[in-house]
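Below is one structure, written out as structure tokens; the observations come after it.
Note that one protein chain of the assembly has been removed; the remaining protein chains are unaltered in position.
Presenting chain A:
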Amino acid sequence: LNHLDHPHRKHNVCMVSDFFYPNMGGVESHIYQLSQCLIEKGHKVIIVTHAYRNRKGVRYLTNGLKVYYLPLQVMYNQSTATTCFHSLPLLRCIFVRERITIVHSHSSFSAMAHDSLFHAKTMGLHTVFTDHSLFGFADVSSVLTNKLLTVSLCDTNHIICVSFTSKENTVLRAALDPEIVSVIPNAVDPTDFTPDPSQRDDTKITIVVVSRLVYRKGIDLLGGIIPELCLKHPDLYFLIGGEGPKRIVLEEVREKYQLHDRVRLLGALEHRDVRKVLIQGHIFLNTSLTEAFCMAIVEGASCGLQVVSTRVGGIPEVLPEDLITLCEPTVKSLCDGLEMVIAKQRAGNVPPPAAIHNRVRTLYTWRNVAERTEKVYDRVAKEVVLPLDKRLQRLMAHCGPVAGSIFAFVAVLDFLLLLFLSWLVPDYVIDIAVDASGPHGIWKNKHSRKDFKILSDTSFT
């Protein structure tokens, strides 16, 4: 990643993902924070996502970050349905009017991200893809998703993964050349997660868990740990934030062992409330079964907590060894790890929260992420986008005879549809949008903003 020939080159970036605010999660905040830092660096950034209930149309967020909420049908789990074609007219209009040079898609679960990569390549734009999750190889859904990923990524200019484990996983799943895959970890905003030891009760020991209560997060393991440790340590308390289908497991455990006063289930947490919960604890427990890069443990450590986590996926890369206790994803191993940390905590043999915070705060910052992403953009901007014939050859060669032929055919249809659209609505008929961010952005300039008032909360479709 040492391509710094054009340090002043500014890009027009379009982030595409099905997942964006008001939906909450890691991908959403990643896109938002990264966009804000890129705007700060002088690039023009817009975000495209699907409409969330009554939130549709065009909106502006802080610093002129423009968000398009497109009226596309949501199919499953906030991901839109895909037909490979129906989103082309709207996406083309947006790419043209915003003069986009780089399309950056996020998350392999998002159908819209794959669609936009496909259309962007048809339109000859540079493409970048960020993968946020790990997959298996064996079950039917993984096999299908992996095939889709192979097709989607075989002619994408560059891929970004959040950890080395994730990179290895993606390279294997999508049969990619590791050269075009970069690792850029996630970040946390250290000012959001500062320790405050006065908020915690030192007469007891509190273990905090903040995660969605779903199978992937190992909530069944948590259900096994709670009774075992609570029986051994009468001064141990659990504070569990998050909501999900596995909540019932924890409620059953609480009922069965009469632990109502010692296990508190807080339900869904707003992101701003996470710190309030974290600073009440001594130990942060993460029981994930699969994780590409665990933001939660960085947030926990940043609040000065002792972190205990399972040794899965990219977690071992995330924190330095002395700040985290890694265990196997079994109840016994996790209990042993927790016992050890509890013993240390009782002996007062742990570094003070402020010291942990100071070490963690410099590890992962969004500015650093934006800088590294910028280098990827600089590199991608110099590459050539494959013309249609080369792209078809690549698809046929990389994706196997059946899927390759099908998607080559789809790519040709997409190209024909694009030709039809550019005959129906030629590029010169589409108004060039007024830039809100970027080199000619009018947001930062208060005087010119009066000239062109922007109404952000209304739209009609």
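Worth a mention:
Assume a residue touches a chain if its C-beta (ideal position, glycine included) is under 8 Å from a C-beta of that chain, and two chains touch if they have at least 3 such contacts; residues count from 1.
The rule is simple: contacts and distances are computed from a predicted model.
Think of the chain that is not pictured: of "PRELI/MSF1 domain-containing protein", "Phosphatidylinositol glycan anchor biosynthesis, class H", "Protein wntless homolog" or "NAD(P)H-quinone oxidoreductase subunit K, chloroplastic", UniProt labels it "Phosphatidylinositol glycan anchor biosynthesis, class H". Within the set A:Lys56, A:Arg216 or A:Arg247, the residue that contacts the chain not displayed is A:Lys56. Only one residue from A:Glu179, A:Asp261, A:Asp389 or A:Asp431 touches the chain missing from this view: A:Asp431. The chain that is not drawn here is touched, among residues A:Met24, A:Leu61, A:Leu90 or A:Ile180, by A:Leu90. By the touch rule set out above, chain A reaches the unshown chain at residues 56-58, 68, 70-71, 89-90, 93-94, 97, 425-426, 428-433, 452-455, 457-461.
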